[in-house]
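This structure is in structure tokens; I'll ask about it shortly.
Apart from one protein chain that is not included, each protein chain of the complex appears where it belongs.
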Amino acid sequence: MWLQREIRLDPRPRGFHLITGEVVRALPELGEVGVGLLHVFIRHTSASLTLNENASPDVRHDFDAFFDDAVPEDAPYWTHTFEGPDDMPAHIKASLLGPSLMLPVSRGRLAVGTWQGIYLCEHRDRGGSRSLVATLQGE
Amino acid sequence: MWLQREIRLDPRPRGFHLITGEVVRALPELGEVGVGLLHVFIRHTSASLTLNENASPDVRHDFDAFFDDAVPEDAPYWTHTFEGPDDMPAHIKASLLGPSLMLPVSRGRLAVGTWQGIYLCEHRDRGGSRSLVATLQGE
Partner (left out) sequence: MWLQREIRLDPRPRGFHLITGEVVRALPELGEVGVGLLHVFIRHTSASLTLNENASPDVRHDFDAFFDDAVPEDAPYWTHTFEGPDDMPAHIKASLLGPSLMLPVSRGRLAVGTWQGIYLCEHRDRGGSRSLVATLQGE
């Protein structure tokens, strides 16, 4: 069984946002998969996806603080600056975190840990709407 | 062909640990796959999986040194601190390295490079037992 679907995400402010519910609701066919894998892919180079703690908003706040410190907008070595100071750091953060997640599916549900949630990592100040491609396979 | 199995890992100290043998031994069905993919997923947000050099313990030691320096416990910007100073850095390291690996399978074996080994990256001081979900597909 193969299923592929685009999921359009509304614009979000720069930061880390939980989207697990939105992704699962877009894929009601998950309930029919006994054993499988769900691939979620973001079609952009200045936003990314990661899996992390889904309970405390302060964890997501600290993700912001860490990545803004580790990939500074004012680093002296940036040469690709004409799209704004948030652009090149966004590209780096996107590659550090990655453009996709592959999640196990078991008995009709994501077989992830209790505390694991899908984060949309919006690295631009005004990234606009983002497009995901979800690919579900299994039996 | 689809196969999915939980692998329980004994508690390990904070650090980087080779678990290739443990994963392969838990999946004797690998030997029956001509062409396929093995997905290994960790169901936690303070430990991660990566693939790296499998011969020199000093490489794994240097992973420790780098990540402890790059994601310091005493950074002034942490707000999520009530679970201990190792908790928030563990979440960040987990996302930098990622929760899963997808490995090619060819003629009954992992088609990885000679020097590539699976690391369990334990980012907590006392992370306890960790749970993996292995999903094997192929023909």
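We call the chains A and B, going by the order they appear; numbering starts again at 1 in every chain.
Criterion: contacts are C-beta pairs under 8 Å (C-beta built on N, C-alpha and C of every residue); 3 or more make two chains touch, one makes a residue touch a chain.
Predicted model, so just to flag it, every value in this text is computed and none were measured.
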Legend entry - Contact residue for the chain not shown (choose from B:I19, B:V112 or B:L136): B:V112
Legend entry - Contact with the hidden chain (one of A:L9, A:V23, A:L51 or A:M88): A:M88
Legend entry - Residue ranges of chain B at the interface with the undisplayed chain: 35-37, 50-53, 56, 58-59, 61-63, 65-66, 69-70, 96-98, 101-104, 106, 111-113, 115-116, 119, 137-139
Legend entry - Residues in chain A touching the chain absent from view: 2-4, 39, 41, 43-45, 70-71, 75, 77-80, 88, 91-92, 94-96, 98-100, 102, 131, 133, 135, 137
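Everything that follows uses one rule, which is that only the chains that are shown with their structure count from here on.
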Legend entry - Euclidean distance of C-alpha centroids - chain A vs chain B, Å: 20
